[in-house]
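Here's a slice of the assembly, chains where they normally sit.
Chain naming follows the written order as A and B, and within any one chain the residues start at number 1.
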Amino acid sequence: MENAAEYAARRETQNELVLSQSDLSMKRFFALDHDVYGEGSLSKKAKELMGLVASTVLRCNDCISHHLIESVQQGASEKEIVEALGIALVVGGSITIPHLRHAMSLLGTIERTDEAPSAE
Amino acid sequence: MENAAEYAARRETQNELVLSQSDLSMKRFFALDHDVYGEGSLSKKAKELMGLVASTVLRCNDCISHHLIESVQQGASEKEIVEALGIALVVGGSITIPHLRHAMSLLGTIERTDEAPSAE
């Protein structure tokens, strides 16, 4: 399994490939996908955790990896992450369990940065 | 369309019907479904908003109604709700738009209670 750094590198390379072949609509979608996780009435951390829950109930490992890394970078504690994943598990059912395995395996490989987390 | 109070009443009646016919496993699931939204490292409000996002990307109007009402009761502002729904829209795509219509139509019918909202 990829660790967090390997995932992030592959994601960046592949997104560049997609964008190099995309038209204006696709580029706009990617911009929008970035913007909705920005600081607003809800903190970045709260939004990334929402992205993590959404990704887990929709069962997308690549999306889980991304929002898990971002949640940690924004200062989410392990307890907060486990509570968010617990909501996803109950909402989405046992079919999400393989994705919990993915999330928990990746979690140990994420390095916290010095970037100041958003205060919530 | 049902307003918030009508929805809440129907939900309670129908859940009683389900529980009256259910076995122990089903009852335990319902208890668990209540517990994961309780106060923890994350606030009740943050958890209800996560439930709202999960319900929207999974496109379940009854579930949206429930978590929307609970989010308001826990003190979520309209701006916070719109930001949460915006994340759901981008993650889940245009197929969630009919559910935004449902959420926005219900939102105006929810009465805020005096119950002190959880501070986040």
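By definition in this document, a contact is a pair of C-beta atoms (placed from the backbone, for glycine too) under 8 Å apart; a residue touches a chain by one contact, two chains touch by 3 or more.
Note that this is a predicted model, so its numbers are computed, not measured.
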Could you work out how many identical chains the complete complex has, if 2 are displayed?
6
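Definition applied: only the chains that are shown with their structure count from here on.
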Just send me the rotation angle from a CA overlay of chain A on chain B, rounded to the nearest 5 degrees.
180
Mind checking the centre-to-centre distance between chain A and chain B? Centres are C-alpha means, answer in whole Å.
22
Given the complex with chain B, which residues does chain A contribute to the contact?
32-33, 36-37, 40-42, 46-47, 49-51, 53-55, 57-58, 63, 77, 79-80, 83-84, 86-88, 90-92, 120
